[in-house]
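Removed from the display is one protein chain of the complex; every other protein chain stays in position.
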Amino acid sequence: MNLKNRVVTFGEIMMRLSPPPYERFFQARELAVHYGGSEANVAVSLAHFGINAEHVTCLPDNDFGKAANAHLLAHGVATPHIGFAKERMGVYFIEHGADHRAPKVIYDRFDSAFANLDPSVFKWTEILAGASWFHWCGITPAISAPAAQACHEAIRTARKLGVKISADINYRRNLWQYGKTAMDVMPQLIEESDMVVGGLTDFENCMRIQSSDFEESCKKIQRAFPSVKKIANTERESIHASHQKLSAVLWSANSLHRSKEYEITNMVDRVGSGDAFMAGLLYGEINQLHESETLELAMAASVLKHSIPGDVNTVTMEEVKALVKGENIGKLLR
Amino acid sequence: MNLKNRVVTFGEIMMRLSPPPYERFFQARELAVHYGGSEANVAVSLAHFGINAEHVTCLPDNDFGKAANAHLLAHGVATPHIGFAKERMGVYFIEHGADHRAPKVIYDRFDSAFANLDPSVFKWTEILAGASWFHWCGITPAISAPAAQACHEAIRTARKLGVKISADINYRRNLWQYGKTAMDVMPQLIEESDMVVGGLTDFENCMRIQSSDFEESCKKIQRAFPSVKKIANTERESIHASHQKLSAVLWSANSLHRSKEYEITNMVDRVGSGDAFMAGLLYGEINQLHESETLELAMAASVLKHSIPGDVNTVTMEEVKALVKGENIGKLLR
Amino acid sequence: MNLKNRVVTFGEIMMRLSPPPYERFFQARELAVHYGGSEANVAVSLAHFGINAEHVTCLPDNDFGKAANAHLLAHGVATPHIGFAKERMGVYFIEHGADHRAPKVIYDRFDSAFANLDPSVFKWTEILAGASWFHWCGITPAISAPAAQACHEAIRTARKLGVKISADINYRRNLWQYGKTAMDVMPQLIEESDMVVGGLTDFENCMRIQSSDFEESCKKIQRAFPSVKKIANTERESIHASHQKLSAVLWSANSLHRSKEYEITNMVDRVGSGDAFMAGLLYGEINQLHESETLELAMAASVLKHSIPGDVNTVTMEEVKALVKGENIGKLLR
Amino acid sequence: MNLKNRVVTFGEIMMRLSPPPYERFFQARELAVHYGGSEANVAVSLAHFGINAEHVTCLPDNDFGKAANAHLLAHGVATPHIGFAKERMGVYFIEHGADHRAPKVIYDRFDSAFANLDPSVFKWTEILAGASWFHWCGITPAISAPAAQACHEAIRTARKLGVKISADINYRRNLWQYGKTAMDVMPQLIEESDMVVGGLTDFENCMRIQSSDFEESCKKIQRAFPSVKKIANTERESIHASHQKLSAVLWSANSLHRSKEYEITNMVDRVGSGDAFMAGLLYGEINQLHESETLELAMAASVLKHSIPGDVNTVTMEEVKALVKGENIGKLLR
Amino acid sequence: MNLKNRVVTFGEIMMRLSPPPYERFFQARELAVHYGGSEANVAVSLAHFGINAEHVTCLPDNDFGKAANAHLLAHGVATPHIGFAKERMGVYFIEHGADHRAPKVIYDRFDSAFANLDPSVFKWTEILAGASWFHWCGITPAISAPAAQACHEAIRTARKLGVKISADINYRRNLWQYGKTAMDVMPQLIEESDMVVGGLTDFENCMRIQSSDFEESCKKIQRAFPSVKKIANTERESIHASHQKLSAVLWSANSLHRSKEYEITNMVDRVGSGDAFMAGLLYGEINQLHESETLELAMAASVLKHSIPGDVNTVTMEEVKALVKGENIGKLLR
Partner (left out) sequence: MNLKNRVVTFGEIMMRLSPPPYERFFQARELAVHYGGSEANVAVSLAHFGINAEHVTCLPDNDFGKAANAHLLAHGVATPHIGFAKERMGVYFIEHGADHRAPKVIYDRFDSAFANLDPSVFKWTEILAGASWFHWCGITPAISAPAAQACHEAIRTARKLGVKISADINYRRNLWQYGKTAMDVMPQLIEESDMVVGGLTDFENCMRIQSSDFEESCKKIQRAFPSVKKIANTERESIHASHQKLSAVLWSANSLHRSKEYEITNMVDRVGSGDAFMAGLLYGEINQLHESETLELAMAASVLKHSIPGDVNTVTMEEVKALVKGENIGKLLR
């Protein structure tokens, strides 16, 4: 356990229900249960890397809320400040695609305990005391006004306490349904963040930064959002649902780093691969690695997530480093 | 197929999710998927008895709505008048108890496609044309104002067309949350019904009939609700979650019939056993059986349901009759 | 539902039993149950495309016959003219191959209810009234003399009623065991058909058309079988059991159309991919699409079937069109 | 291994397919695979008791025939004289009942490799050399003329070689469909047997012995069939499918022994419980135990079978004896 | 969370592997994985009762050690002082019995990380600071000399710090294999304990207290071990593996309390029922309940455990209290 460095994440956890491999929603007779959420997934991945992680959220006060909490605890994430309320669990259903058949998602997350959270419940000064990073993503402010408010308060408090802030912009058009647009809310949250992950669509919709080139966008961002010092993204080329190519970029100190490209030909589960990437970036930051090393670790962590069912990445840093070094590739160690 | 007699049922269908046998919600890693709803369960059971059944409802316009429709079709229920809308599927979770551990239910049914239905979608005169019975239950008017309105319109139309009406009172205190109480709504629906299933609590809360005796209640009901000619109920003595005793009563023409008592010692799934009973009553009515014969068939159908996983009773009338006659008890026929 | 266009299909439905993924027959401890048959699979696929489909067959009068019927109903196929008889269910066992290991099939279909059907049971004039297409395949006349007779009567009636006829030649040498050869029976059935699917072996064995070139064969067929206006086929290049390349051709009005080639690298289940192709052709015909559009839709439908377990293709036309357009390739839509 | 005593059994082995616990045929999506047959089950049970057992049969020359052979080998039964032929595997489907719902069986065993066996394949003199017992049951001569012939030849050869003969009469009215009745065939097979298991119906239909009393029947049998020295039977009182009472009788040397009665309240699988009983009788005979001890062991073995899924009894003689002695009842030994 | 009261438990956690319901070791193709150990099970049960619990142990430094730790964390047990070492995981296999077939256990726990623990690793003064109870059981000192030493040090430290001590004597003859007998070691551990659970065999083998009467034994114990103020035990009458009767006694302040008797007729899993009882006793002690109330809660907790698969009791105190009060017996609450 790295006690000196503590990362706090904040966001919704949902129950995820998915049919058995290859089966479709229409005929599913059983659904596998996982729990996940973008920021919580980052915390889990960090805990498996040996980083001290805590997740903050609001859960329904029933057996599924307890199960989501138990999921975090089991993966080594601390949860002392989770709130419980009399509301429903957000749910999402995922039908994994296969070969030329695309995956399908049905969301059923409205009116969840998290969407209806009471922002005054979270004592951010206490929660963030001694943390080195606070991580949020653009889903949270899109869910509801109180979620956005709590997120903003967390960011402001982190800023005040000298806690660094990372953001995964994660723009989802369908989510913004409480009367605000992403552009109404996101810029002020991003402008207090130190590191962001996003792509051209995210930049356009959440920061009004338009460009068809990532590097140019980064330069514009740094002018408009001077506190944002590092900007990263993953790039995915999709041959079909089971076969994709993955690479990543990290812009920092005016230079762009590009990772090795990986070809994934037997994909198991891509959900959470962006969160695995984010956890890799934070690992690099916390350990003050060189940008190119950080980027390769983050990319390899993300690639490994594609081989693991569920939302969370359970690989250790040793496994990540072995992939970066090309050691033990597909080898059966005994 | 009994073509002359057609039964139309109306009510919500939910997705039911339950952990594997004996497992608890807290640690469930997979959930079995079933579809069911009180009135739809009656229709399915009738279809397995060879009665021409149609179910009317409103489903979400997504893969789960299609799956619920497919569930009805597969069991031989017609669904030509089902509406589809852009809303969520109502869900309920059930943790089956075992031995001394009670079962547990978590509902997640608010804001469903059915709750938000548009009553004008259902052309009841067309739907009910030529039907012999219309069946509804007290859950429907409890869900929402439009659901109550649609139910009332169906009942009125049935009455006008000379279609007989059966009602399962099914009082659930927690459901009435749209500003009306059961007493505001139920009496006018019940007073147009010909046959009702209910117990003392139902009578008290939905008909303001108070008594500690079933027979006395029936007499009071007939005075207050003269169209109600038959009143039935099942009685359950619970030793524990897997061991229960079951019997039933049917009041008709001023006399009370009491069924044989069954002892269930290895219960599989009790959900839908009341609907199986109701289907047995309707079978008896449609085939103009003697009340005591009808009651024994309904009771045996209900008892058999306890041995079948899911909400619906898939036994044939031959199986029901064999149990009533005590034939082939536990016998391995080859 | 496209009410104006109705497709009627006729043929056997079998129970299919297959070991869990990658397991072999020799050690299988459980078998997955599916129901399927070439023509029924076409009907199911059409129903998922929104086409009004009915399947006609003869099933055993037991729980498995009822289950096969329920399978069709659940997928939206009408079954008002299915016959039930006191015979066995045809069964086939399939061991899916994997990587360099080929799949294996064990048939156990002799003496089934379908093989012993009574042709007089099917009132084809009534069944086919108002239909736009009748579809049959070469398996049916190969099964037994009464099956061949019923198929011939259906074709003759369709012809008489102006219902168009499609045929999947599907030559299987092992099936012709009741004293007739394919050449004794097939030519007279094919000569009344409007559209056929087949390859060089089919043409040689069922039409005595010999050529090593598809286009040349088509020309010969049109001279010999003038009613046959469209001839199509799929072409499969097999790298191994999980990796294959697929393309298709459609000959019409003296010109040959060739589809895009797809590379399938993570095959799930290829059974029924020919039936999915046929359904795509019929969809194009019914909607009067251009041949090249029809061919691409049929090819994409067939490709998607390879990703779905079981005999039937449950993709919607929207999914087919997205693949043809190259939209959302492997994308996780949320 | 008891090398001095060898038991040879002869009869068909079928593939048994059954839905998951509590599920019905109608909706089964998977079927558990077992292999079994009355006489083979006796051999397996004997092998687990440490008796040298060999089973003789005819199996289809495909993966399922090999799997049935492997099933016997795995349980320690020798199979050097099994014949393989180009025919189908007999199959039976069983839907286990539960509580008040009775079990259901669908047979699909006609035209199997065993039904079509070539009697000349079995060199009985070689097979039976050195055996102490030959066991057959009344299903075999009911299946087909060649099966009856092979069975008769085995019995005659055993008699000639001084091998003792046991028979389970096992009368099944539905099986006799090849032009002979049980009464045409069974008496001459039984009259050469030393020990038979059967009840009043068996005696009436296969030996023309009529009586409403078991003991009286035994006396009549011994007069009519003087070689039959021991007659046994199990008696089952059925409360419902999961709750039954079991006891057994053994008539020998003019006296009737009656076993302890067992109450089975959580039945798992009753198939093969008669075969387990027969194996217990043979164990007692081979070890020359007193009749009452033999009977108690046979009864306890049969009772234990009800707790084991599949057709075969895998309990050891130590487990049987512990139950007879009432040792370690329900105890968790550690 | 009850922050004032903290319970520390110490003992081995094993991986438990068990065949699917009703299957036997001999043919198991898959094994369910659970983690458990007597003292850890007490901690888990306390955590579900809302008591602050910490477990101390030594685990192998591999994925299974991590998984055992995650198991505790998920159930809300703190694990800050667990040691990890380069050794194997102790394993035990359990074949659940059914009906008249007894359960079977195969231990494979020798040379585990716990057996080889280094006692100096545990800083008991720090671990036990502020705790209200320390709980140990007689398995720990039986495993190995270092385990016994660590246990003794913990007890001595607890005594010194004023932490109360509870002991489950749990005598297992087969475990004492490192050169010491129970009588060599146990008396000095018990004599410092405040509350013990045990029966006549335990008392005889671990305390040299001989008597055929529980109450008399208690009196003798209090004379010989004056610090032991409360003595409790569960009594089990076994009809068969699925049907047992359970009651309990608690001796305190010279009087004997006897609980209600429960009849368990559909047992799911009895492992850990003694630990559930112990947790109930500790709950009563911590909340200073009357002995008879404590006893009824402990008994009901133990009864509920029999309905839950795995080693640990996941019921809440509300569920326990409902059973004691006879509320909602087998009721489906909605």
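The first chain written gets the first letter, and so on, giving A, B, C, D and E; residue counts start at 1 in each chain.
Rule of thumb we're sticking to: a residue touches a chain if its C-beta (ideal position, glycine included) is under 8 Å from a C-beta of that chain, and two chains touch if they have at least 3 such contacts.
Here the structure is a predicted model, which means the values were calculated and not measured.
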Displayed chains contacted by the hidden chain, counting the whole assembly: A, C, D, E
Per the touch definition above, residue among C:D99, C:D184, C:D213 or C:E318 touching the missing chain: C:D99
Touch with the omitted chain, as defined above, among C:Q244, C:S259 or C:T314: C:Q244
Touch criterion as defined above, residue of C:I231, C:V249, C:V271 or C:I286 at the omitted chain: C:V271
Residues of chain E (touch criterion as defined above) contacting the omitted chain: 17, 24-33, 62-64, 66-67, 70, 88-89, 91, 93, 95, 104, 106, 108, 110-111
Residue ranges of chain C at the interface with the undisplayed chain: 21-24, 26-27, 97-105, 107, 172, 174, 238-244, 265-266, 270-271
Residue numbers in chain D that touch the chain omitted from display: 70-71, 73-76
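Here is the rule we use: only the chains that are shown with their structure count from here on.
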Other chains in touch with both chain A and chain C: B
Chain pair, A-E or B-E, that carries the greater number of C-beta contacts: B-E
Averaged-CA centre spacing for the pair chain D and chain A, given as whole angstrom: 62
Multi-chain contact sites of chain D, meaning residues that touch two or more partners: 21, 24, 26-27, 29, 104, 265-266
Arrangement of touching chains [line / ring / star / complete / other]: other
Chains grouped in pairs wherever the two touch, ordered by label: A-B, A-C, A-E, B-C, B-D, B-E, C-D, D-E
